[in-house]
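Excluded from the complex is one protein chain; the other protein chains are retained at their positions.
Let's turn to chain A:
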Amino acid sequence: MTGAQILIKCLKREGVEVIFGYPGGQVLPIFDEIYDMDIKFILTRHEQGAAHAADGYARATGKVGVCIATSGPGATNLTTGIANAYMDSIPIVAITGQVKSSLIGNDAFQEADVTGITRPITKHNYLVKDVKDLSKIIAEAFYIASTGRPGPVLIDIPSDIQLADAEFTWPEIVNIRGYKPTCFGHPGQIKKAAKLIAEAKRPIIYAGGGVITSAAHLELRKLAEKIKAPLTWTLMGVGGFPGTHELSLGMLGMHGTAYANHAIMESDLIIAVGARFDDRVTGRLDAFAPDAKIIHIDIDPASISKNVKVDIPIVGDARNILGELLEQIEKVPNTVEWLETVENWKKKYPLKYKDGEKIKPQYVVEQVYEATKGGAIITTEVGQNQMWAAQWYKYDSPRTFISSGGLGTMGFGFPAAMGAKMGCPNKTVIDIAGDGSIQMNIQELGTCVANKINVKVFILNNGYLGMVRQWQELFYKRRYSQVRISSPDFVKLAESYGAVGIKVTGKEEVRPAIEKALKIDNTVFIDFHVEPEENVYPMVPAGEAINKIIGGLA
């Protein structure tokens, strides 16, 4: 078999259902095999779209997403998507063509040092030097991408390797001596954690993306209910705990709820599960939760005690550890008073916005929530739209909120929605977008229409790069520098691609437009003309303690 045939056969063995990609000169042998393979192939309009689609597919399904591109510009176009997956620990395998082995290093046509470029943004990468190694490399790549703390793996395959012959062998088990992720938590540490929990007076659970990765949501809920602790989550943790649950405090951090931030600051015990104390969450570190002891559960030992000092680190899979912890907890703390305090904060500083003449973006998100009864998969772009989507829609199950957390990549939401829809065809998938961000990967409209990928894009069109404008308003004396952004007529644009466009300028049209869009079996853009200078509140200025909340009503 040729290298290209081996590749497709391996992808099949790995259970790959769909590949997102774009052809080119150095992947011709692979595309010749793609011609009659029985895996779905989605031709995107840009390689960045392919990488984000693979990422969105992975986030929605929990499976490994796959994308493919040619050498040089094809590969460099993938890199933003790879970096995005890396920052959020998302399992994708990216396959790139490379110039012939004999030409590598010669500045050949469309040559780029792709393993070099992607080294710091992949969990691991490979340049295939011998076709005999190919199947082993592919098996390793899927294993590495999907286990431990997941992440992107790139395989760079020179064109001569794609053509070279080798016998097909399949490694039934992958054994990499330098890679042995810890799955089970240390029993002694778990016992200590149980003891600390029993002694706590003001415990809080702080949940991150690790809960979703390890499917620990049921255990997490049991823990919160058993010890009667309020629970807050990061942007990556949205959906890991029901947003409608009485113990839920919503998101914490820079745009977190005031009550979540007050609660964590006043807590005496933080149980961190699959979260990494990112600066957007902790604010000023030396002022963060001064009285709190910290139990930190994480699969990545390097995440522990990186930013904050941890009292009880437990390394391993969150689901396994929470399961064990639940068994070990005999005595539960009395949190009646604490929950009352938290309840008072909730009453005193509720999440709210002021209604006005124009459509409020928060109102749109609320209406989307009601119209979908909370049952949709929501992807987001980056900026204010992202924060409103996280704040005003209530997510009750994991993998229903898909957003670029660590890298904050504008242009992620639309291709990610495409990937999510490919993975979950029976779900309604909606990209809550900004007018700036949507223009960064708008070409994927072509992909959606051509492949009948029915996603909805709801643009919160404020005429601004709103989040940047907000910072300029608050911290740069309203000197609005390069944040006014024009847009095409989104309705005409959608129509020219063969999709449906709806423009909404009045409040009363919001709900009917959403209802209408949900009924249409096609990609639909709704262009919501919203209040141009609405701000995202609550807000904690960067570098401040997270209870130093400014502006707004909260």
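Just so we're on the same page, a contact is a pair of C-beta atoms (placed from the backbone, for glycine too) under 8 Å apart; a residue touches a chain by one contact, two chains touch by 3 or more; residues count from 1.
The rule we apply is simple: contacts and distances are computed from a predicted model.
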For the chain not present in this complex, what protein name does its UniProt entry give, out of "Transketolase", "Acetolactate synthase small subunit", "ABC transporter ATP-binding protein" or "Ubiquinol oxidase subunit 2"?
"Acetolactate synthase small subunit"
Return the single residue from A:Lys222, A:Lys306 or A:His529 that touches the missing chain.
A:Lys306
Touching residue (missing chain; options A:Ala53, A:Ile144 or A:Ile329)
A:Ile144
Of the listed residues A:His124, A:Arg319 or A:Lys360, which contacts the missing chain in the full complex?
A:His124
Touch residues of chain A, complete complex, unshown partner:
115-116, 119-120, 123-124, 127, 129, 144, 176-179, 300-302, 305-306
